[in-house]
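Read through the structure below, which is laid out as structure tokens, and then see the notes.
For this view, one protein chain was removed and the others were kept in their places.
Chain nomenclature is as follows: A and B, assigned in order of appearance, with residue numbering initiated at 1 for each chain independently.
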Amino acid sequence: MKHLKQLLFFMIALQWTVQVFAESAPVEQGDIYKELIEDGNPAEFREMRGKEVWQQKAGPNNVSLKQCDLGKGPGVIKGVYVELPKYFSDAKKVMDLEQRLIYCKTTIQGLTYEQAISSPLSIAGHASDVEALVSYITAASKGMKMAVKLDHPLEKEAYELGRKLFFYRAGSHDFGCVTCHSNDDKRIRLQSLANLLNPNDAQATYTTWPAYRLSQGEVWSMQHRIIDCLRQQRFPEVTYASDSITALTMFMAKNAEGGIYNAPAIKR
Amino acid sequence: MAQPMRIRAKLKGDEVEAKILVQHPMETGLRKNVDGEKIPAHFIKTLVVKYEDKVVLESVLGIAVSKDPFISFSFKGGAKDGKLSVTWTDNLGETRTDTVTVD
Partner (left out) sequence: MIRQMTKSKEATLNLDLGKRDFLRLSAMFGMAAIVGFYGVGEVRAAEWRDVDFNAKNLKDTLKSLGVDDYTMSTDITVDSAEIAENGAVVPVSVSSAIPNTEYMAILVEKNPNPLATAFTIPTGTLASVKTRIKMGETSNVLALAKVNGKWFAASKEIKVTLGGCGG
């Protein structure tokens, strides 16, 4: 009997060891791969294009976006991304970067809302100017600490809504962000899944978007990433630049507080 | 139109380390579009790197080189502020040269 117990214990221990090895070895290989591709990041080409878009005169008013106030005064791009989303008193709402750019395109350049949101997401082989612009602006926060504030009541409200959306399960698969992103050391195939409730993972994840997606051959913004996560969860199609995406972004950005921003990055 | 490259050339001891990132679709000619038609091949065939007037690397590329090709290598005999130029030519006859100075 005693021997049987020992044997059982041994077998459980063995199985556990095998499982741990099976889980960790591929993830390590994934990390090696990631390290090897970090050297030359084609996202730099989007940053170059984004700079052109930022300086280009456009819309009925024929002015550039250089008068756009992204939170640190007109034309300032350095350090704005690590403080977004935030409350803007002129618009009387909490906005993420892309909502703010739409606001500038409509108020400064005189574009209609529909024009301002036309083809915002890159598809393989067709880079979107919006994501180029986002690449250019986010790159100007490289090396800075994530510092999103929850001072204004509407900022707190956006965070709380984002938290609810994170835990909200629905759709044909009864899925939510929480299904994949609330446990440590999980993975899908070779890819480790970030636990977005764990500050280390939340920082590592949030500070590396936008990213040049090797599988797409294009840069994806955080907005694009969230839209695709919701699609993969089999949620109804979410509207581009909607307040729900800003709320989810607010939840993740705040949870990444203190992390050093380092994007546009390069990912699978 | 041929897009600009990103070239970095850094002096490390007596070697210059060059990192070249090229914007190019490197389309294989084997893929099909949504209408089931073959997407025509469009890829870089040759890439030549010169330091001042001396060729420091010559390369031939096939369709199996990744989109936005990346090449990194080192050579001796370079100095700070020397000129490194990269020229590529693709199968449609497009070509582009970009030049940087060694850091």
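Simple rule for what comes next: contacts are C-beta pairs under 8 Å (C-beta built on N, C-alpha and C of every residue); 3 or more make two chains touch, one makes a residue touch a chain.
Keep in mind that this is a model prediction, so the values were computed, not measured.
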item	value
Residue among B:5, B:56 or B:84 that touches the chain left out of view	B:56
Residue among A:58, A:121, A:190 or A:260 touching the omitted chain	A:190
Residue among A:43, A:211, A:238 or A:256 touching the omitted chain	A:211
Contacts of chain B with the absent chain, listed as residue ranges	15, 28, 30, 45-46, 48, 54-67, 69-77
Residues from chain A at the interface with the omitted partner, ascending	26, 29-30, 32-33, 36-37, 39, 187-191, 193-194, 205, 208, 211, 213-215, 217, 220, 225, 228-229, 232, 267-268
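We adopt the following convention: only the chains that are shown with their structure count from here on.
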item	value
Chain A and chain B: spacing of chain centres that average the CA atoms, whole Å	31
Residues on chain A engaged by chain B in the complex (per definition of touch)	39-42, 44-45, 48, 125, 217
Sites on chain B touched by chain A in the complex	3-4, 6, 19-21, 23, 25, 67-68, 70, 72
